[in-house]
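Not every chain of the complex is shown here; the ones you see sit where they belong.
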Amino acid sequence: MSTDLTTKDTELQSVIEQLVESYSACGHLHHLAHEPLPSREAVAEIVADLTELLYPGFGRRQDLHVGNIGYLVGGLVDGLHGKLTRQIGRALRHENPCDETAYPEAESEAEGKALELLRRLPEIRRTLEADVEAAYRGDPAAKSHHEIVFSYPGVEAITVFRLANVLHQLKVAFIPRMMTELAHSRTGIDIHPGATIGPGFFIDHGTGVVIGETCHIGQRVRLYQGVTLGALSFDRDSVGEMVHGDYKRHPTLCDDVVVYANATILGGRTVIGEGAVVGSNVWLTKSVEPYAVVVLDNPQHKVKGRSRPEQEALMYHI
Amino acid sequence: MSTDLTTKDTELQSVIEQLVESYSACGHLHHLAHEPLPSREAVAEIVADLTELLYPGFGRRQDLHVGNIGYLVGGLVDGLHGKLTRQIGRALRHENPCDETAYPEAESEAEGKALELLRRLPEIRRTLEADVEAAYRGDPAAKSHHEIVFSYPGVEAITVFRLANVLHQLKVAFIPRMMTELAHSRTGIDIHPGATIGPGFFIDHGTGVVIGETCHIGQRVRLYQGVTLGALSFDRDSVGEMVHGDYKRHPTLCDDVVVYANATILGGRTVIGEGAVVGSNVWLTKSVEPYAVVVLDNPQHKVKGRSRPEQEALMYHI
């Protein structure tokens, strides 16, 4: 190191060297290779473009009408095919890392998967139409269908889920989860891209909702904020390590089930029967009959204190 | 279709045609008309500009002092009047869609509503001053008032609510809810723009808080994360459809009430009396007397297992 470096420069140089050295050790936190990973920014852009196609007139491009909509759609679909192919190709090559020439079919495979997602868009729109209708019927505060499309976080989360779910079915790595985590970040609703969810699905408010990978959710199901559809415990292999994979760990909700705020339903064998209602804050690890209404029993609380001085004294014990 | 199109091009062409066709069917997911809807980007910009006026020196423009603050304020107020008028005009025309000339007063009505919101800013600042003071008094981790303005999500959510609430009172469609959902996305706090909330309001941490449209909240009320002030059930009309509207579905919290983390209070006739305290995780559907302290009764849990092997066996039953 040259002697005319100031102390600060020497110190910074040392930080730089240690960091670079730390990347040469084997580790999971860096990816230094000529084959890049999918890009978070590109995935966000893809989600924005797909959303524009699903809900034209609500997004960035305004003043759309029957005379110009074809141009917007043409440009977006064409651009999306390229963007999707590029990112899916990165994910495919990363899953099969050998060497670059070992996976020559990655490009055409990526093209095919990109096309398949685009092909499914009209069908996804029909399902989302049922989801938005369910929101309108399920929320007395909803003023119009347009308000729901514009501002309901549940609609944003289910939209991104329905797109990511197609890529999950097509066995694309990374990207489906990157997409649903983008929606999770914006809405507080965490839906694993592997879940199975029927049409007419509505989540109101939504913050804190968690829907696990192996959930099965029927048609016209309604959830409120803070609902967990989770796992009870995890299978372990013979040396006690958790088994990674797709065995059913999360519950099944049949058609027309309603689950109120902050209820928790756990376990792969737990089935909530058709038309059943699970009340707010209920904690369930067993199946429920069709049309049953499960509510908290008499409030498990007591009332203490009725006057200001009594209250002041009690505050220290809450 | 020309024969020199590749298979890929043919496929993309078919996707484009099906999408365009899907927009011609009647539906709620697209808006193809010469009258555009309010723009999400423009509404976000309006919220940012209003926040700059409410908290000068904390935002984008720095180095502000008494000698130059007038220029900033003048420019922002003038620009905001234009931006607000444009977006409010879109909302008004959308609510009265007939044809363009049928609602010639939309422009001047929008101008008036924009002006009214700006006129209310000094009053909103006084209320927010009380809200920030309540945060300082209510959180022992708060180091200074400046830290609260800078980084408390509860302050962000209540700020946007107080702005959106004025537009809600002025009967502007879409925009109030777009504003509060913007704050919901950033903070996890979901306050309906129609709620009534007195000064000195503080929400700590805040993720998962839901405050329904017809809540009445008095002065100096304090809430923690995950608190739901929600509805019990919804009125239905004679054919079983949910009634949309403003009948009181959500609770009333009188002055100086404190509600701890993850408590749930439901129902339009539920009144939490002045100075009452509702403990963490309590679930309430009945009214509470003034100064009462409602806490969970003895923990409803059992302790199982004391050794590692016992625990391993139990893990499968949690």
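For clarity, chains are labelled A and B in written order, and residue numbers in each chain start from 1.
By our rule, a contact is a pair of C-beta atoms (placed from the backbone, for glycine too) under 8 Å apart; a residue touches a chain by one contact, two chains touch by 3 or more.
Computed from a prediction, not measured in an experiment: that's the story for all the values here.
J.: If you can see 2 copies, how many does the complete assembly in this structure contain?
T.: 3
Just so we're on the same page, only the chains that are shown with their structure count from here on.
J.: When the C-alpha atoms of subunit A and subunit B are each averaged to a single point, how far apart are the two points in Å?
T.: Measuring from centre to centre gives 22 Å for this pair.
J.: Of all residues in subunit A, which touch subunit B in the complex?
T.: For subunit A paired with subunit B, touching residues are 53-60, 62-66, 69-70, 73-74, 77-78, 81, 111, 115, 118-119, 121-122, 125-126, 128-129, 132-133, 137-153, 186-188, 205, 207-208, 224-226, 232-233, 240, 261-262, 280-281, 296, 299-308, 310-311, 314-315, 318.
J.: Where on subunit B does subunit A make contact in their complex?
T.: So the residues of subunit B touching subunit A come out as 8, 11-12, 14-16, 18-24, 27-34, 36-41, 94, 173-174, 177-178, 181, 184-185, 188, 190, 192, 194, 207-208, 210, 212-213, 226, 228, 230-231, 234-235, 241-245, 249, 260, 262, 264, 266, 275, 277, 279-286, 288-289, 291-297, 300, 312, 315-318.
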